[in-house]
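All remarks here apply to the structure that follows.
In this view, the complex is presented without one of its protein chains, the others remaining in place.
Showing chain A:
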Amino acid sequence: MHQLPQTLVSGLALGALYGLIAIGYTMVYGIVQLINFAHGEIVMVGAFGALTIHLWLPGVPLGAALPLMILGGVVISVAVATAAERFAYRPLRNAPRLAPLITAIGLSIALQQLVWAFYPNAKKNRDFPQFHGNAFQLADNLHLQRDDVFILVAAPLCMLALGLFTTKSRTGRAMQATAQDPDTARLMGINTDRIIVLAFAIGGAFAAVAAVAQGLHIGQISFDMGFILGLKAFTAAVLGGIGNIYGAMLGGVVLGIAETSSITYIQDIPGMQQLGGGGWKDVWAFALLILVLLIRPQGLLGERVADRA
């Protein structure tokens, strides 16, 4: 029990990161029923965008440069995400469902290779700035990393903004309408093409915030960082109920805590010593996913089964 607070806080920070990325999967899926497998790469380009801003501002303290870095990451991620929508997915909007899926995989490889080939020194891991100073010691058994503070503040703010946007603004309500029934929404005068671009853009912006958080946490970014993050975030989106934005965040947090607590606790269960630790955390996280989907096939907060699948 001594380790419980630390395990929960680490899991929460990790999960909030997954959740922010999962928003991008879930919004796009909610509106166009496309699993955008290139979303992990949107995170990756956001990280490189933020790093570029950092390199342009030598000597500026990280705290001061951070808003600009986030802005730079957001600009790049949103640009790439909306360009992907316009040039890779829109021409295939009415094609069989597998076509855009394969396109997404192709796009993912292409983006990785582009960064690998053209970003200076991206063939190796690039160093990302980190906060200086020690962790905040909140209690004897609980310390909080400075980079965890960033994600734990940024993720709720992003969620709050998104929640207000979708429920209060006209565009947000138009977005909900498009998700429920695109044809009727169009008949009501909603420009659904614009709404779809917006869904990609919001997903891209959240991905960039997550990318900065990941960079601050790890201190390194690389051209292939998007794959595992994307996979985990996709899992989080499914766990929470794909199509539901709060579900994505909840799924992320549950997945994050499941990962950290399986590292800490499974091996203390008598007879399970061999099945615990970092090597098995994904097994337990996915076992949890299967369990949840057995009981609630629509995910934790999913409202409807993907009926048009």
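Observations on the structure shown:
Throughout what follows, contacts are C-beta pairs under 8 Å (C-beta built on N, C-alpha and C of every residue); 3 or more make two chains touch, one makes a residue touch a chain; residues count from 1.
As a convention for this text, contacts and distances are computed from a predicted model.
One chain of the assembly is not displayed; among "Branched-chain amino acid ABC transporter substrate-binding protein", "Anti-sigma K factor RskA C-terminal domain-containing protein", "Phosphoribosylformylglycinamidine synthase subunit PurQ" or "Spore gernimation protein GerB", its UniProt protein name is "Branched-chain amino acid ABC transporter substrate-binding protein". Interface note for the absent chain: among A:R86, A:H143, A:R173 or A:R186, the touching residue is A:H143. Across A:L55, A:I228 or A:M272, the single residue that touches the chain missing here is A:I228.
Listed by residue number, the positions of chain A touching the unshown chain are 2-3, 6-7, 10, 14, 105, 108-109, 113, 116, 123-125, 127, 130, 132, 135, 137, 143, 145, 214, 217-220, 222, 224-225, 227-228, 231, 259-260, 263-264, 277-282.
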